[in-house]
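Only one protein chain is missing; all other protein chains are in place.
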Amino acid sequence: MSPTADILFWMVMAVTIASAALVVVAKKILHAAFALSICFLGVAAIYVFLHADFIAAVQLIVYVGGIIVLIMFAVMFSSHTQEAGGEGGRKVLALGAGAATAAMLFTAIMLIISRLQQPLHEANAFATQAYQHTAGITGQDLAAETPRLGLGHILMGEYMLPFEVASILVLAALVGAVVIVRKETRG
Amino acid sequence: MDAFANLPVLADSLLGGGPDNLFNYLLLAGILFALGVFAMISRRNAVGILMGVELILNASGINFVAFSRFNGHHLEGQVFALFIIVLAAAEAAVALALVLAVFQTHRSIELDQVDEMKL
Amino acid sequence: MLDGFYKLLDQNVRHLLLIVPELLVMAGFLLGLIFDCIAPEERRKSTAYICLLFLVAAMWVNVMDWNGIAREQTVLKMVKEVPKDPHRPIVYRSVPVQVMRSDALFTGMIARDTFAMYFKFVVLLGTAVSLLMALNARELAGPNRGEFYLLLTATCLGAMFLSSATNLLMIYLSLETLSIVSYAMAGYLRQDRKSAEAGIKYAIYGAMASGIMIFGMSYLYGLTGSLDLTGPSGIAAKWFELRHAATPSMQGAYLAVLAMVFCGLLYKIAAAPFHYWSPDVYEGAPTTATGFFSVVPKAAGFAVLVRVLIDFFPLGSTSHFGGLTRMETTIAAIAVLTMTVGNLAALAQSNAKRMLAYSSIAHAGYMLAGLSALDDGLGPAATLYYLLVYLFMNLGAFLVLVALENFRGSCDLKDLRGAVRREPLLGVTLVIFLFSLTGLPPLAGFTGKYLIMVKLAERGSWFLVLFIGLNSVISLYYYMRLAKAIAIDPPEAAATPSEPTPSVFNFLAAGQVAALVLLFVYFEPVYNICKGVLEPLK
Partner (left out) sequence: MDTALFVWLSASILLLPLVAFAILLFCGKKFERGADYLAIGVMGTAFILSVALFAKAAVWPATSDRPIVANLTWINLGNIKLTMGFLVDSLSSFMCMIVTGLATLVLIYSMFYLHGDTLYRRYFGFMCFFCFSMLGIVLSSSLLMTFVFWELVGLGSYFLIGFWFYKPPVSKDHHYQELKARYATGIDERFLSPAYAQRKAFVMNRIGDFGFVSGIMIFAYVMCKAAFSDPSFAQYAKGPLDYTNLYAATQAGVFNHITIWGLDGTALLTLAGILTFMGAMGKSAQFPLHTWLPDAMQGPTTGSSIIHAATMVAAGVYMTARIHPLLTEGSLFFVAVIGGVTAFLAATMAMVQWDIKAVLAYSTISQLGYMMIGLGAGAYTAGVAHLFTHAIFKCMLFLCAGSVIHACHHLQDMNRMGGLRRKMPLTFVATLAGVLAIIGCPFFSGFYSKDAILAGSCAKALEIGGLHWLPYLLGQATAALTAFYMCRLLFWTFFGKPRDKQVYDHAHESPPVATVPLMILALFCFGFWWSGTIVAHSGYLPGLTVQAEGVEAHGVEVETVRTTTGWVDALMVSPTHAAHLNEARIEGADAVRLHEERHEKAHTIATVLSLLGMLAGAGIAWLLYGAKSVDANELVAGNGLLALLWELVSQLWYFDRLYQDGIVPLFRAVNRVLYLFDFMVLDQILVDGWAYFIMAVSQVGRAFDNWVVDKCVDLFGTVTALCGQLTRSLQAGKIQYYACVTFGAVALVLLMLLMMQ
């Protein structure tokens, strides 16, 4: 194992988790939005660690470049009021309930992972056997590693139908979003 | 407690291996998921709640890509993650449009004030 | 290296010819969109006719297709016949070839089977009726009305794909198509406070449910390495291997993963505890959309629920590693919870729309009760039958509600009083729909409940039978309150003059009443069809 890669990996992990936590607890919604963008960057980096360069790029473009902008836009548009207002008791209650629920769900997820450790391991042993060292991997290695066709071919081949459906979906969502925000031309 | 007997074993298999260990990614996804849930429940601002949603979606994406990677590079997982991102964008567009609609009708996007309809 | 890819491409293009109904709906959506963009404001109503035309065409093709699959089970295929005598020419002859019971299209994305076709029929019918309702609903009138029809059509497309999806990605995608477009429909009346509230609540709740679902799906993928549900290397097959080798503690974890996936599906059919969104959304959304939501997405949700359920817990295996009985108990518990919550909450409502929203939660409970009998196909078959009946009676009730709201301006019980005097035919049909929803003979609502209860009683689930009976009694109370308000109570004030109700409402309402009576009198063949369409899943 390459220690550099390890350290980098843990740093990315830490930043991602910390910024995600900031999304939850930030007082101002604008701060939360900034934290979210950092979190998305972290996730993109994680994708790179997972050899999913294309996904990482898409994550950058769509999430950081698109969704975050949308969110910022909405925040700017609507939040001249800050979220901090309201009674403190309600706030504590909300935080407590959220924390408790999230903790329960997290426990459940961890339990699932731990119970299914063995089958998960068996099903996903590929990398640990074949690629002990991920740092310093070359493009040729990647090509050898993906003997089958690339993502684009898969999208147009096996996943053609979802691809088409998704395009229709995006179009319909666009129509829906436009219909909601468009000004009535009459009355 | 018997139910948690496996956790120490998990802890062993976690952490070790850095980026080569599947369980690290699963842990990260779990944490993001939980944080997303946390945000959805405790945030009162509609945009904040939507941020929670995005966290949850990212968590699933990480899971998929991780499995795709450790599964012998079946690209299905990556494709799924791709679609998650696309759908998240579409959903964010519609949801933020709705947030604007709420803002226009209620002059606020604090969703705990948007509760006209109840039992 | 690309040979395989081109073969795949070729196959995909050929498979496009087998999903003509979906393509037609898609074409309707796109043409409608183009028309809506270029047409002048006052002609935008025609968008609906374009969509309707394609929907009806899709319905027709679907039924023909269904007929072909169900009756023939064979297609003609050209074969080369080489005679032994070398002087005679080689002939090409068409011979009948047995079709696979469930044709997997697009490398296993969707299935082309009678089960999907049944649900597509229901979905298309529901959408067509909703479209006609939307065309004549006053609250939707306006310069932007064309978009609503487009959204309806797009939702219908999602529902159709959801009915036939056999791949996790496809399920997620079509479910989201269904959901995301629905959010926009719920928030369509942007000037209306309630509509905006409904939209945002629906969006957040929907995102939450699908978030849980895809999180579960990711584990499913991680465990099995596949996104296909069926097939020799699909999830279901791998799943049985895994479950077979599992220790008891792993069994629970497997079920937990599956439970997360089911969350997203149960949300779509508004089963407790995932029903929270539905009353608020149903009340706030335009009434037409409410009628549509209560039927079409629910039908598609049931389609995928039944499909996934049967894939993981095949019919006829009475105890699959003990999992089946646990699963059945879980479904039964959800069913009881759903119907009880729905009916109890409906009791106190003073708004007809919200009352029907809660009642539709209760009906999802009845249908789930049918699904809890998984030992043979009869329970799910009864559910399928009930769904068709439910389409007619619930959509019928909402249809009348839309018509009454057109001139009363509200769905509050006090505003609907004495509506039968202005619209005798619609008033009477509403009462008939309510009778059917209660489950009184001689209407098909009775047959549906009866079939479910008989199946449950047969296998000794007397507890569920008891609960369905009790709930029917409770529901009688509030349905009759609505019926009384409309038919018996005197109108509050002098009726304000308004446009006459379009006769298409009368036609649709009468047609649906006729369908209810027909389904009661002639239930056997329909029930047989329901039993038959479950065959491909076995």
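So that you can tell them apart, the chains are marked A, B and C in the order they are listed, and the count of residues begins at 1 in each.
Just so we're on the same page, contacts are C-beta pairs under 8 Å (C-beta built on N, C-alpha and C of every residue); 3 or more make two chains touch, one makes a residue touch a chain.
Keep in mind the model is a prediction, meaning the values are calculated, not measured.
A.B. asks: Missing chain touches which shown chains?
C.D. replies: Per the touch rule above, the missing chain touches A, B, C.
A.B. asks: I'm checking contacts with the chain that's been left out. Which of C:Trp60, C:Tyr477 or C:Phe507 qualifies?
C.D. replies: Touching the chain that is not displayed is residue C:Phe507.
A.B. asks: Going by the contact rule already stated, which one of B:Asn21, B:Ser42 or B:Gln78 would touch the omitted chain in the full complex?
C.D. replies: B:Ser42
A.B. asks: Of the residues C:Ile200, C:Leu242, C:Met355 or C:Ala397, which one touches the chain left out of the display?
C.D. replies: C:Ile200
A.B. asks: Identify the residue among A:Gly98, A:Gly157 or A:Gly176 that touches the chain left out of the display.
C.D. replies: A:Gly98
A.B. asks: For review purposes, identify every residue of chain A that touches the missing chain, sorted by number.
C.D. replies: 94, 97-98, 100-102, 104-105, 107-108, 111-112, 115
A.B. asks: For chain B, which residues reach the chain that was dropped from this view?
C.D. replies: Chain B touches the missing chain through residues 2-3, 37, 40-44, 49, 111-112, 114-119.
A.B. asks: Where does chain C touch the missing chain, residue by residue?
C.D. replies: Contacting residues on chain C, toward the hidden partner: 200-201, 204-205, 208-209, 212, 248-249, 252-253, 255-256, 259-260, 263, 273-274, 276-277, 279-280, 341, 344-345, 348, 425, 500, 503-504, 506-507, 510, 521-522, 524-525.
Basically, only the chains that are shown with their structure count from here on.
A.B. asks: Any idea whether B-C or A-B has more C-beta pairs in contact?
C.D. replies: A-B
A.B. asks: Rounded to the nearest whole Å, what is the centre-to-centre distance of chain A and chain C, using the mean of the C-alpha atoms as each centre?
C.D. replies: 31
A.B. asks: What whole-number Å value describes the gap between the mean CA coordinates of chain B and chain C?
C.D. replies: 28
A.B. asks: Return the distance between the CA-based centres of chain A and chain B, expressed in whole Å.
C.D. replies: About 7 Å, centre to centre.
A.B. asks: Specify, in ascending order, the residues of chain A that touch 2 or more different other chains.
C.D. replies: Residues 109, 111, 115, 120, 123-124, 159, 162, 166, 169, 173, 176-178, 180-181 of chain A each touch two or more of the other chains.
A.B. asks: Could you list the positions in chain C whose residues touch two or more of the other chains?
C.D. replies: 169, 173, 176, 180, 183-184, 187, 190-191, 199, 215, 219, 222, 225, 249
A.B. asks: What does chain A use to touch chain B in their complex?
C.D. replies: 1, 5-6, 9-10, 13, 16-17, 20-21, 23-24, 29, 32-33, 36, 39-40, 43, 46-47, 49-52, 54-55, 58-59, 62-63, 66-67, 70-71, 73-75, 77-79, 81, 83, 85-86, 90, 94-95, 97-99, 101-103, 105-106, 109-111, 113-115, 117, 120-121, 123-128, 131-132, 134, 145-146, 148, 150-151, 154-155, 159, 162, 166, 169-170, 173-174, 176-178, 180-181
A.B. asks: Report the residues of chain A in contact with chain C in the complex, numbered from low to high.
C.D. replies: Answer in residue numbers: 108-109, 111-112, 115-116, 118-120, 123-124, 149, 153, 156-162, 165-166, 168-169, 171-173, 175-182, 184-187.
A.B. asks: Provide the residue numbers of chain C that touch chain A in the complex, in ascending order.
C.D. replies: 1-2, 4-5, 8-9, 12, 26, 29, 33, 41, 105-107, 109-110, 142-144, 147-148, 150-151, 154, 157-158, 161, 167, 169-170, 173-174, 176-177, 180-181, 183-185, 187-188, 190-191, 199, 215, 219, 222-225, 242, 246, 249-250, 252-254, 256-257
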